[in-house]
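One protein chain is absent from this view; the other protein chains keep their places.
Residue numbering begins at 1 within each chain, and the chains themselves are lettered A, B and C in the order written.
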């Protein structure tokens, strides 16, 4: 068992990891930047080490400083959380070279799954459905030819990056070559590599992902799906488990596919396999995230399993021989950000003068904020995750509405709490009629204009 | 369905009831005393009505003022919470006479179950085991005769009151009559009626209670047991569900007995049947509480059922036709009081200057405190209930320790948080070797002296 | 006796008593405790106060501090109930704004549990303002009348 884990992250996920470590009897060291001196993880951890200035490159992305901190603290493992270095194969490599266990998969796995084209190939080899499309292509003409083969509309995507840059929807052949060229130029500018691939565009798909945990002995546990279709600019805003759209039949198929690819790549640790699902319940692998995810709590709430604990257990080399847990009830996560949703979700960092956190039955809050805390402007705007659980989706929604109504954050900031309250009252949401475009196309306008 | 419920209580239980009402779409009115003007229930409820001065007799026990408040607010039901008027049959009677539903059983049931001697008779008639003992007796000589019949040691208890006053353990015949006389005098002084009853003393019993919910159509649902043996001066300090001592066989028997008496008295609403269980797993009915209890959340955590919602549903006259839920995992409740445990648990009301509430997976907090809140000195010292849930008892304890370690309350007050931290490290607790005396006899001294 | 006084003074240490006067036979004791006041700076106040909710009933309560000037006496409701200005519907109200009232003069009725409770003035003076409307529900301690002492 690990004696001490260094947490190479900040905010709520650092708090989350400290909590499980405490429950497991593992000491914790958190690293922090000068901007996070008064942060909750620093207060809660057994030990904290300042490693650099506020900007991420000087601190949370500063590999030498983190490794040095791990060495002086005597930590035997590093938990990278999500974001920052969590999907950086180089960091995993360095950790292991220094004799420190990286809590995550091997760097080889991270390299492969971090490259969309390679990941597609793997999925195909593992025998799971992928979105019909090309390999990585350099020339616009070749890309166009593929597009014609699989049929319009198609999606052109950067092969070596994410976040929507270098991405283009092409409706039909007219002007297609030019559009492809523009996408390639964008990809080149953003990621230093202009290769793209061309995919069949799945119309109004749902984003549904499967959580897996794999140990170092070949055991793979599948822990249900998460419905993550509610997105704004490809950012998830609310997640739930189970998906209101997945029936028993589809769930069996998704489980089978997730297990197949996880076993095929000899994956280790916690991972998420993301699928697009069309209205006819056809599903297509899109990518695998080789880390714990922001939205993991909804899975914990319906399975009763502590994913961070399982992740650590896997890294320790222990056998995880439990069967796939049943999904019990329904869980929803609301991402609470310091953003002014009426002003295009502009971030509003500032000081929290007054705070009331929701509580009671079926309510969980994962947060690093407290009354008097100043949210630094250098990092992301997530300040809390409100997770609710109920016997069924309807009750979970009601509970979510109740919990949101008693969640008070005051200060020179705005939060997305009022946005979520309105979202839970939206008919599309209540009926579970979700897809990756519904928020932007049908819901957002109504909420912002307060209709 | 009720449109508006008036909550005739304060503190965490008022918050608890408001939460469920919100989830059910029922409006809430809370009454409050002048001392509770800035309290959380007043802030969270849809409507609040000040009904009198701080002292309970002028406010939370002031029946005319409460009824008047219900009338002006247009509430169609009153939830009495626990304590105050929750077991006052007169109040229930007045509510109904005024056309307001009292959320609880009939006043007749309350009268019968509020009288220990009558309750014993009922239990006996219902065919469930009771502690061998006498009817209510007035004369010391008669009491002595009973004591001899059932054999020493015996317990002499006031027939018309509780809280330990008028209670005496009598080890053997020597001086027994005088001791009985003293108990009677105490009972007379405390409750205006000197009648006592004489019971066989169960040595080192466990206090185990069964939660039931009954609707108005004869359905009785049994929702597991609660282990409440950890007591100080007959006050529970920590409760859990399931009991580490109850096996499948005993559980079946306890369920059956609880169901029998609940059906026998045609009970309606949420109720608790308390049993003493000796080391050989013999069990004896002691009393029935005709209200929701402080420790109800542990049952909610292992059954997944909202007891306040079921209580309201029952009062609305709905059918509750669910089967007895399985008990899932293990839950523990820590009662956090403003008390200085090193000074004989002396209450320390005061102002909360700084507050961090625990959170995360498997942690629930039911509380009415917030940063800046001044705890008034007029009411009880409970400021929060920390409830944790885990896959098994061991994990629940670890989670409890973790949650307690991150629960910070600062100000000119002391809380029982450090007491609970030490309690969770005690060997008797960890092993589940509990009885109603273990805290006072074996644990308390060690904790206070910090051994 | 002094010993008893000592015991008493100490026992009140953690109470919220600020000032105490005792007279017994020939002994007279006055004590003033230091009590930490929560109203130290504006920031503290803002932090420490839960915003009081606007309920249907509270909405109509004027801010007490504003009007509690030297000459103004506030008559508050001693019970929860419904406020009536007149002895019965259609009759003249007990008092109007501008009226002079005596100590003990009936100002209104508060109906609680079907009982009509006559509320009397606890100060003589001129009715400056009637703070609640006829038929309005009132809570305990709610200001009803402003009386200007003359």
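The working rule: a contact is a pair of C-beta atoms (placed from the backbone, for glycine too) under 8 Å apart; a residue touches a chain by one contact, two chains touch by 3 or more.
Note that the coordinates shown come from a computational prediction; the quantities given were computed from them, not determined experimentally.
Visitor: Consider the whole complex, including the chain that is not shown, and state which of A:51, A:85, A:103 or A:136 touches that chain.
Guide: Answer from the full complex: A:51 touches the omitted chain.
Visitor: Go through subunit C and note every residue touching the omitted chain.
Guide: Interface with the chain not displayed, on the subunit C side: 1-3, 5-6, 9-10, 13, 26-36, 40-41, 43-44, 47.
Visitor: Residues on subunit A that touch the omitted chain in the whole complex?
Guide: Missing-chain contacts on subunit A: residues 34, 37-40, 42-43, 45-53, 59, 64-65, 67-69, 71-73, 98, 370-373.
Following the convention adopted for this analysis, only the chains that are shown with their structure count from here on.
Visitor: Measuring between mean CA coordinates, which chain is farthest from subunit C?
Guide: That would be chain A.
Visitor: Please report how many Å separate the Cα centroid of subunit A from that of subunit C, as a whole number.
Guide: About 57 Å, centre to centre.
Visitor: If you average the Cα atoms of subunit B and of subunit C to get two centres, how far apart are those centres in Å?
Guide: Centre separation, subunit B to subunit C: 36 Å.
Visitor: Enumerate the residues of subunit B that touch no fewer than two other chains.
Guide: Correct list: 40, 44, 370-371.
Visitor: Touching at least two other chains at once: which residues of subunit C meet that condition?
Guide: Correct list: 47, 50.
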